[in-house]
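Only one protein chain is missing; all other protein chains are in place.
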Amino acid sequence: MTGFTPSDLLGQYQQVRNFTEKLCIPLETEDFVVQSMPDVSPTKWHLAHTTWFFETFILKPSSTNYRPFNEQFEYLFNSYYNGIGEQFPRPHRGLLTRPTVKQVFEYRDYVDNAMVQWMNQPTGPANADTLLLGLNHEQQHQELMLTDIKHVFSINPTYPVYKESRFNESGSLTPISWHDFQGGAFEIGFTEQSFHYDNEGPVHQQIVPSFQLANRLVSNQDYLEFIEDDGYKRPELWLSEGWSWLTKHQLSHPFYWRMQDGTFLEFTLQGLKNLDLSAPVSHLSLFEADAFARWANARLPTEFEWEVASKQVGIEGNFANNEIFNPIAHADPSNKLQQMFGDVWEWTSSSYSPYPGFKPADGAIGEYNGKFMCNQYVLRGGSCATSLDHIRHTYRNFFPADARWQFSGLRLARDL
Amino acid sequence: MTGFTPSDLLGQYQQVRNFTEKLCIPLETEDFVVQSMPDVSPTKWHLAHTTWFFETFILKPSSTNYRPFNEQFEYLFNSYYNGIGEQFPRPHRGLLTRPTVKQVFEYRDYVDNAMVQWMNQPTGPANADTLLLGLNHEQQHQELMLTDIKHVFSINPTYPVYKESRFNESGSLTPISWHDFQGGAFEIGFTEQSFHYDNEGPVHQQIVPSFQLANRLVSNQDYLEFIEDDGYKRPELWLSEGWSWLTKHQLSHPFYWRMQDGTFLEFTLQGLKNLDLSAPVSHLSLFEADAFARWANARLPTEFEWEVASKQVGIEGNFANNEIFNPIAHADPSNKLQQMFGDVWEWTSSSYSPYPGFKPADGAIGEYNGKFMCNQYVLRGGSCATSLDHIRHTYRNFFPADARWQFSGLRLARDL
Amino acid sequence: MTGFTPSDLLGQYQQVRNFTEKLCIPLETEDFVVQSMPDVSPTKWHLAHTTWFFETFILKPSSTNYRPFNEQFEYLFNSYYNGIGEQFPRPHRGLLTRPTVKQVFEYRDYVDNAMVQWMNQPTGPANADTLLLGLNHEQQHQELMLTDIKHVFSINPTYPVYKESRFNESGSLTPISWHDFQGGAFEIGFTEQSFHYDNEGPVHQQIVPSFQLANRLVSNQDYLEFIEDDGYKRPELWLSEGWSWLTKHQLSHPFYWRMQDGTFLEFTLQGLKNLDLSAPVSHLSLFEADAFARWANARLPTEFEWEVASKQVGIEGNFANNEIFNPIAHADPSNKLQQMFGDVWEWTSSSYSPYPGFKPADGAIGEYNGKFMCNQYVLRGGSCATSLDHIRHTYRNFFPADARWQFSGLRLARDL
Partner (left out) sequence: MTGFTPSDLLGQYQQVRNFTEKLCIPLETEDFVVQSMPDVSPTKWHLAHTTWFFETFILKPSSTNYRPFNEQFEYLFNSYYNGIGEQFPRPHRGLLTRPTVKQVFEYRDYVDNAMVQWMNQPTGPANADTLLLGLNHEQQHQELMLTDIKHVFSINPTYPVYKESRFNESGSLTPISWHDFQGGAFEIGFTEQSFHYDNEGPVHQQIVPSFQLANRLVSNQDYLEFIEDDGYKRPELWLSEGWSWLTKHQLSHPFYWRMQDGTFLEFTLQGLKNLDLSAPVSHLSLFEADAFARWANARLPTEFEWEVASKQVGIEGNFANNEIFNPIAHADPSNKLQQMFGDVWEWTSSSYSPYPGFKPADGAIGEYNGKFMCNQYVLRGGSCATSLDHIRHTYRNFFPADARWQFSGLRLARDL
């Protein structure tokens, strides 16, 4: 599992682009338009922005003959690439009724046609690297489309269902146990030849003292005990900024839990459901994950600990990705560390920083990762909404400490 | 022109309901969803809320057999009737993707069918007054639908066109001249039998000193002179609160004017156009109207002055309503006061207050007008988007002093 | 009781200026500095601003020889006179530690000396009108000094005492009874020769239908019954904007009431005290006054009703002003309307608007009243902190509908 390779670019291109559109099948036209909070983008915007990426970084530079589908889209669908030009203000993306959904799909077709031509040119595509980046970029937006539409639906009192599921609740859960990892100097970062993001390198040595990691993720059941033990009312369990955040927003449970008649339900892409106690707790902020860990006399792992431990675990077969886009409990007894990949993103205590020697790419594309290396924290492992191609030991996802709308949970760590 | 009468309720009902839907013809599905600022409601919401009014105040009380289309709509589409129950938060109306537009039209059909049955019952409709109120209510929302979609389109950099128009720019303009009105004690309020709002009564005597009124509305040309004379930069021309408002929002021109290459354009329902200099200036706040008047050594009329003068002018023939929904210059030489009706709402200096002896109706329907009698100012005359049925001498429209998204302009007055 | 006259300008000047400083005796240096909310000004600022008024409008224009105490004070202590120049931002007045309190008193001495010289010049003072305005202006600020320091103290958990009082709680209360006033056309406004504000004129005729007025103010006891009848929880009692305001700020009682162990206490300038049930309820917003009136099946009087009724009541002897700066119950059996003057300001339902023919004075001094005639409501009668010189039938005080830090209460009215 190593990301895209240039061997079959056309097939990979079509597979990724089609999957994006497949994710739209359950949606009504109205669902594409709304931005339910500033972090969320409308589905329509995701569809257009991922297309804009190919148009901007491949089609426009590759040929002076290329005629853009619509000159205004450069402004409307630029996300944050200041090197490209001004951007339509992010918090207002949901105010645009035009272009319509139909026009956005036409935009996709138009660009897809031009891209196929570009890939089929006799000399072969000049900058396959940018193409691969574009595909990985679109896969990141596939996950965002799911988390964003989940948020849009969640604020609707009618609780729409994105997709029904035949899965029932998860089975029983093994108790938390601990695995030891001996410390040492370890190689950190991506060492293979296939696609990876610039932030996964350069490869470098890192000293990691001995530590312990829990065999499984923290479950809803575990988290419920934290709540019932007044976890949201005890300031000594929280980071200072977390306590201010909790107090300001008057929080008492995870993002999508809903108290009804004294019982917690959970809003999911399958609608409002009973809380699945065995499933990993999800949609936590770093603040909540950190407070839970302190309550449990443990801590969050560093991203280096996670990577060191993860490299001792195989990915194949140890993987829950299920296209119901909800994390469920699943035992993978062949591994001492269960649920490492494809359940929920696991918060680490590591600030998102450049590895030693990190250099962003030149030009606008260099804005991809480096400029976000401030006030964000690293998550590892991938979620039930993450593309399979993004599941790897070295992948560094990152979000601010108060972000809750992603599939984010935690695994406990301890000093050995 | 006296509003609705009970004589042909069914025909009136169908005419009003159909006209609402006719206004939607130019819209794409996406256009129905968005709320571009808290004052604006999505078109979808207007369609449902006007329907909710009939369901709530007629169908539900009239028969225990009536089964609501959807129980949740009572909460979703209640505007502000606390007597009915909780309301979905107004600023979040644009976050609801469901019910879909199609479902809202089905809701309208469902309620229309039940209403026809109710009107056709052998004993005749019990509370025709509420029906008439519902129709007038829907006509008010017809105007709001136009002003709201205008705002939604205005924030889109592609400047969508609601409706093309064959009208060219207005012709030349007569200079402002003044007409004298002798003071005295006048009867104020609605004196006929036909429909009117509770706030137009009780009829009462009001002493109005002698005054002068301008023969026509203030034009874009007039207003441009105010701007060029530094009207937005001279605090002595502004109310204190107006100056704070202007400074905070850094304003320098009317709401829909756009400076492009040193020239003002105006956004209209026909798209972005050259400024029509002869047309009445529109989309002013009370603050701007008041400052202009002070600059012109005049003042705004009181609502009593406006009503006294207006009753000396015939409405028929003196009326611009044109279904292009943009105010244009038009001479009505048969009247000494031109453009009194159906061009732009005319700000008055009168705070929106109850007339002596005013009593709201009992029950939730009494919340219609009285509870808004605070920090709002009266506008008179009707605009190019106002239903013909609402054009009358005594109609009191009202908005806060900083409201700009309505078709609001001014006519000058002076002491005699 | 007719305001100041030019006959003894020097004596009047000294009396007013001295009284301002007498009000400062109970204060510590620290108390002069703080601005506890944007509406409040630091005592230091009041002392300097009232002095600035004489310097700016009398000393500077009267002689080119006058040398200002400090050139920067023109900017620092201008309140809102745009005609004079820029103003230091109002919400930041409490951030200025310099000039010190001592320097501000020196500023007062410096200006007082120049003023005495100016009054003693052989030709006599040229513009006594401005002097009288300056004295009345300072008296208005005397009331603000008291209400502002009350607010500053109120947010301190140690509840400082401004002034102890030997007065005990008020005695028993007469029940509310109603007095009839026959309608007619009445003369409104100030008709005498002595000092009054421009907004009390021009004198004009106003038709006032017959009405009833309550014999006394609404008391704390009355208001407690409103609270206990869920007055703050029933939206049907409130203006729409009032209900939003109450909900946003989560209010459940008057401004200075404090619930302690299930009982209401009230913060006063004598510190935190038991609620005096017979005393008039005070520190209400217009919203609260209006809601109480609706609950009591009554309404607020218009300012015209109040003035008409008031003119039938003598002021002498009917007057509670007591220099303890807290309203107390007091019976004045010689009058059918009790507590009309000097207890609490009485909210009226009248928007603060210009009387017909109103013209502000020329120049910066014309900014005194007219520019505030928007979104404010008239209060009548004067409070326990109001200067005796300001107690008259025609005096128009005004505040926004949500203002609570003034001594503001209400008297009920009804249609006859």
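As written, the chains take the letters A, B and C, and residue 1 is the first residue of each chain.
In this section, a residue touches a chain if its C-beta (ideal position, glycine included) is under 8 Å from a C-beta of that chain, and two chains touch if they have at least 3 such contacts.
This structure is a prediction, so every number in the text was calculated from the model and none was measured.
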| item | value |
| --- | --- |
| Which displayed chains the unshown chain touches | A, C |
| Of A:57, A:73, A:223 or A:238, the residue in touch with the unshown chain | A:238 |
| Contact residue for the chain not shown (choose from A:14, A:221, A:335 or A:353) | A:353 |
| Where the unshown chain meets chain C, residue by residue | 28-34, 36, 44, 72, 75-76, 88, 92, 94-101, 152-153, 155-158, 160 |
| Missing-chain contacts mapped onto chain A | 80, 82-83, 185, 204-207, 209, 235-236, 238-243, 286-287, 290, 349-351, 353-354, 356-357, 367, 371-375, 401, 415 |
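Going forward, only the chains that are shown with their structure count from here on.
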| item | value |
| --- | --- |
| Inter-centroid spacing, chain B versus chain A (mean Cα positions, whole Å) | 47 |
| Euclidean distance of C-alpha centroids - chain A vs chain C, Å | 59 |
| Distance from chain C to chain B - Cα centre to Cα centre, in angstrom | 37 |
| Residue numbers of chain A (touch at least two other chains) | none |
